[in-house]
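Notes follow the structure.
Left out: one protein chain. Kept in place: all the others.
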Amino acid sequence: MSALLEIEDLAVSFGRTGAVRGTSLTVERGETLCVVGESGCGKSVTALAVMNLLARGARRTARSMRFQGEDLLGLSDTGMARLRGNDMAMIFQEPMTSLNPAYTVGSQMTEVLRRHKGTPQRVAVDRAADLLARVGITAPGLRLGQFPHQLSGGLRQRVMIAMALMCEPKLLIADEPTTALDVTVQAQILRLLAQLQRDLGLGMMLITHDLGIVARVAHKVAVMYAGKVVENAATAELFASPRHPYTQGLLRCVPVPGKIKRDEPLGSIPGTVPRVGPDFEGCAFRERCSFADPTCEHEIPRHQAGGAHDFLCRLPA
Amino acid sequence: MSVVSVTTGPRRGWKSVSTWIGAVIVGIAMICALFAPLLAPHDPFAQDLGKRLLVPFWMEGTDPAHLLGTDQLGRDYLSRLIYGCRISMLIGVTVTIVSAVIGIAIGVLGGFLGGRVDDAVLFAITTRLSIPVVLVALAVVGLLGSSMHLLVITLGLLLWDRFAVVARSTTMQVRNLDFVAAAWCAGCSRFRILSREVLPNIASHLVVVATLEIALAILLEAALSFLGLGVPPPLPSWGLMIAEAKDYMFFSPWVIVIPGIALFVLVLGINLLGDGLRDAFGTHRTDT
Partner (left out) sequence: MLQFLVRRLIVALLVAATVMTLAFILTRLSGDLAVSIAGPNATQEDIELVRKAYGLDRPLTSQFFDWVGRAVTGDLGESYFFKARVSSLIAERMPITITLGLTGLVIALLVSLPLGILAAVRENTTLDRVVQMVALLGQAMPSFWLGLILMITFGLQLGWLPISGTGSWQHYVMPGIVLAFSAIPALTRLTRAGMIQAMGSDYIRTARAKGLSRASILLKHALRNAAIPVVAIAAVQLGFMLGGSIVIEQVFALHGVGFLAWESIGKNDFPVVQAVVLVLAVIYVALTMLADLMNAVLDPRLR
């Protein structure tokens, strides 16, 4: 059976910026893939490219993009709209502004179900109330009649999650769903997502730059840098033996209790993600990498490190 | 590989073309207004009842001495049109000067002082907006008799609202900027801060408003003159020309088409120029 989502060599450019430059990802059914990387490395753009929700002005190309074996590249706008919200759903980074201020929570939730399944309003309302309860909202009946501005950020994100689940999607793409929330609420939402993923057998693509989250929820991880996936591995494997210097740098940034001494500065990678053109050659990390040498300016081969572990570095280490 | 979506960004060229068109129109109008006596081929008031309603150059039976024909009293239409441009520009500019002085004073005061003063300013603006301009202007001119001076003062007293609104909001923005706060701290007087810091910073917004107001004043003058309560005859105001020619329009439509198009083109030109200035200054629309 084919994978749930399979992307090969996705590239997205905005004029002279190559936001994504040849990314390949696979999400299996019932599995959580975490995509990590610093701000601006193309995580959101990858997710939006899968959903075909890129802003005007974006140019998307790929060798292949398959969802449940169906070719997404050849799909018309209406064909794509039939999948979105139905078989693949997405929740966003900005819960405060992602709901329409003019309509009630209930009307925005039931609308998805009526659109894709033609469910009668009464039944849809019941399902919406069930799901609100499921994502941990008390008094769902009351909430259904409220407008987004009457809800806190955490509640709104829960509503977004419930709304994404209305049509029982196979794939849930969550783009930094907790970044805009309070720390305590962040933990609750993540626990909720992990639990829902297990219970419903969802395939999930979770975007984050928080490796603490990855350690807790991911089955496998894709590390992105400047528009490319630089390392792919199962979670345990990645944390145990990171191969790419960038991954190693990222992992050094995570404070592990007991492992660092008091008053010792937290590790960080010096510099920032460079903006590169679509035709940039070589390793984009070389400016910040302590192992860099002139060969890094040329095409880098992908190395296998056993099992499903691969990485993109000249060092076969 | 398949390309899914490519879109182009905005093209700036078109915008600058329209600004140039506007500038050229306004330039021509200014030349006509300043040098009307030199440009006009005939005396705009000279009647020749033997040459009434001669047709313009594009129609059959035209008189080469009168390019745009003559009106119902045999006056040369081109000359009247050129002198009419002078009247339109004169009224547009003077009305705008009067209304700018009133509106900017009120708006800057409200925006700068805030509090009670600002409440009063807002109230004045609300009241002004509730007064029907055309009706009140007609009533004033109707009661006091029509003259250019009266018309300018009346319209000036009525059209200051947009200046006040824009001056007020931009002053508020500028007042909260760092360098103005610094000037306060340095112990500069209010007057100095207003004249040195605030006014130069809101000037570009006000210039854009001024273009819109000139266009509006020209249109209003034409409408009032058309209703017989604007510029007194026999002055060749375009609105008055249309009113006087109205009885002949069904058989000689050009008598109203010519001054109407002149009016339309002039106002369009001013608005195009204003739009261009707005973009050049990077200010936002305030006229909706």
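Letters A and B mark the chains in the order given here, with residues in each chain numbered from 1 onward.
Basically, a residue touches a chain if its C-beta (ideal position, glycine included) is under 8 Å from a C-beta of that chain, and two chains touch if they have at least 3 such contacts.
Since the structure is predicted, the reported quantities are computational estimates derived from the model, not experimental observations.
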item: Listed residues B:35, B:57, B:123 or B:281, member touching the removed chain; value: B:123
item: Selected residue (touches chain absent from view) among B:113, B:207 or B:227; value: B:227
item: Touch residues of subunit A, complete complex, unshown partner; value: 51, 53, 77, 80-86, 89-90, 92, 94, 97-103, 111-112, 115-116, 147, 149, 160, 163
item: On subunit B, residues whose C-beta touches the chain left out of the figure; value: 8-11, 14, 18, 123, 126-127, 129-136, 138-140, 142-144, 215, 219, 222-223, 226-227, 229, 239, 242, 246, 249-250, 253, 256-257, 260, 263-265, 267-268, 271-272, 275, 285, 287-288
